[in-house]
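Missing here is one protein chain; the remaining ones are kept as they sit in the complex.
Moving on to chain A:
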Amino acid sequence: MIFNSWEFAFLFILITGIFYLIVPQLRKWLLLTGSIIFIGFNHWGYLALAVSTAIITFSSGIWIDKQNSDKTRQRIFTISLIAHLTILVFFKYFGFLEANLSLFIKTIGGNWNSSITKIFLPLGISFYIFQSISYLIEVYWEEQEAEKNLGDFLLYMLFFMKFLSGPIERPGDFLPQVKEKKAFDYDKVSYGLRLIAIGLFKKLIISNQLATPLNDVFASVQDYSGAQLCVATLFYPIQLYADFSGYTDIAIGGAAILGYRLSPNFNRPFIAQSITDFWRRWHMSLSFWVKDYIYEPLAFRKRNWGTWGIVYALLITFILLGLWHGDSWNFIIYGAIQGGVIIYEMSRSKWCTKWNKYLSGKWFKTYNIIRTYLIFAVSLLFFKIEKFADVIYVINHIFDGIGSTYKEISLGVRDHNIIVISLATSLMFLYEYTDSKWDIWGKFEQKSILIRWSVYYLIIFIIFSCGDFGASDFIYLQF
């Protein structure tokens, strides 16, 4: 059951309707029941694993919190951390580890054939295991008191608006909300509905329409010319952004209707002037997670190494961030590229400040924005394409066939769709720009009811008339 499905729309409307009809004390139980139905509808195995993991996290938290001795706390924390990582590694990386071990044994002359092709990947596992680890670390660091109410904790772990692809919520942000009484708030509901509409606009009009041509190109790169590969490489970041930020808008909007605040995941990433800045704006709930729980502890331990300590911590952090996405060497390379570029940028920061003084700030800023976008677009080839050889093929042929015809570089997309995608993408960026500068929705709220509802109907009409409603999963569901 995904957000852009009729089943989800039915479940969400049903839950929201009942939510505001029943007494406040029962509301969180309704959300927990709805979350259980939502996860179980996909597969009972996903539900069993998610609930078991949540119970292990809950019990570990209480156990850590009870201890007076620092050593015992550390021992219990380490055991529970290993338990959570084992669950993640078993379901997500076991096949990858076994295949690489088998390859290594063959390389040194041994004989062992990998027997496991793939263990089924439970939905949302990377997100809820990271959420569990975040909770355990916060309890261990005494930043968070262990939650004593299992029902409240299960809702923190399983809440259906963030279960599949985040945002990865910190316990300090979410758990207090579970204990609040939720009253109907017109402003929050209308804010949530608007975000859902924006999310559907991004997903159905931009991402879904770009999905077919881009998937076709990246599935058989040898069948396409250099110019076509170049166009696909340049447009993939936009599709990925529209898809994932669209998902996040729907998640945050849906949660807001039910009175919950979820963490933001994006802050206009394509205006970033460096890859360092980019990762403060892209998939923020994950990048801040790795910063707080991987980078800072690693860099702190190696602080006496000077710059090398930071280089070491950055590389490990970004390789793990890449690996978080999936069990392949391409994801490791994707992460290593991000880390490598950030290390390079760190070493050139004084140089950049100097050039910024000499060159006109505006031009240097534009150059940096374009450079950052291009680096990210090329690194995404490792994220999108499964075979390493195919990525190398794209990089080697990307500048072939300069002077191709419009028909060729349009990747078979009809003119009408190209106009729709271009207008929708421009509108998305324009909306984000104006929203960051002025409180446009605040001003909009002051307009007459006739104008407001005309705009709402116009948005609904545009989504239904221009959207691609073909069944298409959100890209980040695979993680």
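Heads up, the rule we're going with is that a residue touches a chain if its C-beta (ideal position, glycine included) is under 8 Å from a C-beta of that chain, and two chains touch if they have at least 3 such contacts; residues count from 1.
We adopt the following convention: contacts and distances are computed from a predicted model.
For the omitted chain of this complex, the UniProt record lists the protein as "Acyl carrier protein", which is one of "Carbohydrate ABC transporter membrane protein 2 (CUT1 family)", "Acyl carrier protein", "Ubiquinol-cytochrome c reductase iron-sulfur subunit" or "Heme exporter protein C". The residue touching the chain not shown here, chosen from A:G17, A:G151 or A:P297, is A:P297. Screening A:G109, A:G306 or A:G361 against the full complex identifies A:G306 as the residue touching the chain left out.
When the missing chain is restored to the complex, the residue among A:E7, A:E143 or A:D400 that touches it is A:E143.
Against the chain not displayed here, chain A makes contact via residues 141-143, 276, 291-292, 295-297, 299-301, 303-304, 306, 309-310, 313-314, 346, 350.
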